[in-house]
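Excluded from the complex is one protein chain; the other protein chains are retained at their positions.
Up next is chain A:
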Amino acid sequence: MDYSNLRRQAASMKKSLFDQGYLDEQFCQVEDLQDEASPNFAEEVVTLFFKDSARLISNIEQALEKYPKDFNKWDAYMQQLKGSCSSIGASRMKSECMSFRDYCGQGNVEGCMKSFQKVKREHGVLRQKLESYFQLLQQAGPTGAATRPAM
């Protein structure tokens, strides 16, 4: 297997995720925490993020239905999701979370609903892309961690 080619592909995939705004510098900070003792730390954190964020999204979905126009409650849930997005560098998701919170501040139900759909969409897209990225890294082998993209 051409491991160097796989590593190049992983690096290219990662650069693309940054160029398209899916990820920001914070993702590199998480990857930098990997070492020999914790070689898969970034993947573990991302897995944890998607598990947690799925739960938070479900909570928000229920709150939108059960607590109509309770913007404070909606905002509180979304604040948690936004925080998690920041922590792993999920930049586009974070932006959509912020839009949702802005709409909460304006008391704009329609805006909140549309924005929430965007949050869910970004969540799904990012999950797919990062799953592909980490699969590629695993195939590339132990030294397969992509380099920091030039920004």
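One rule holds for everything that comes next: contacts are C-beta pairs under 8 Å (C-beta built on N, C-alpha and C of every residue); 3 or more make two chains touch, one makes a residue touch a chain; residues count from 1.
Everything below uses one rule, namely that contacts and distances are computed from a predicted model.
Going by its UniProt record, the hidden chain of the complex is named "Response regulatory domain-containing protein" among "Response regulatory domain-containing protein", "Palmitoyltransferase", "Ras modification protein ERF4" or "Prefoldin subunit 3". Interface note: of A:S12, A:S38, A:Q62 or A:Q117, the residue touching the hidden chain in the full complex is A:S38. Of the candidate positions A:F49, A:Y103, A:F116 or A:F134, contact with the hidden chain is made by A:F49. For the chain left out of this panel, the touching residue among A:Q29, A:Q62, A:Q117 or A:Q135 is A:Q29. Across the entire complex, the residue among A:G83, A:G107, A:G124 or A:G141 in touch with the chain not shown is A:G83. Residue positions on chain A in contact with the hidden chain: 26, 29-30, 32-33, 35, 38, 41, 44-45, 48-49, 52, 76, 79-80, 82-84, 86-89, in rising order.
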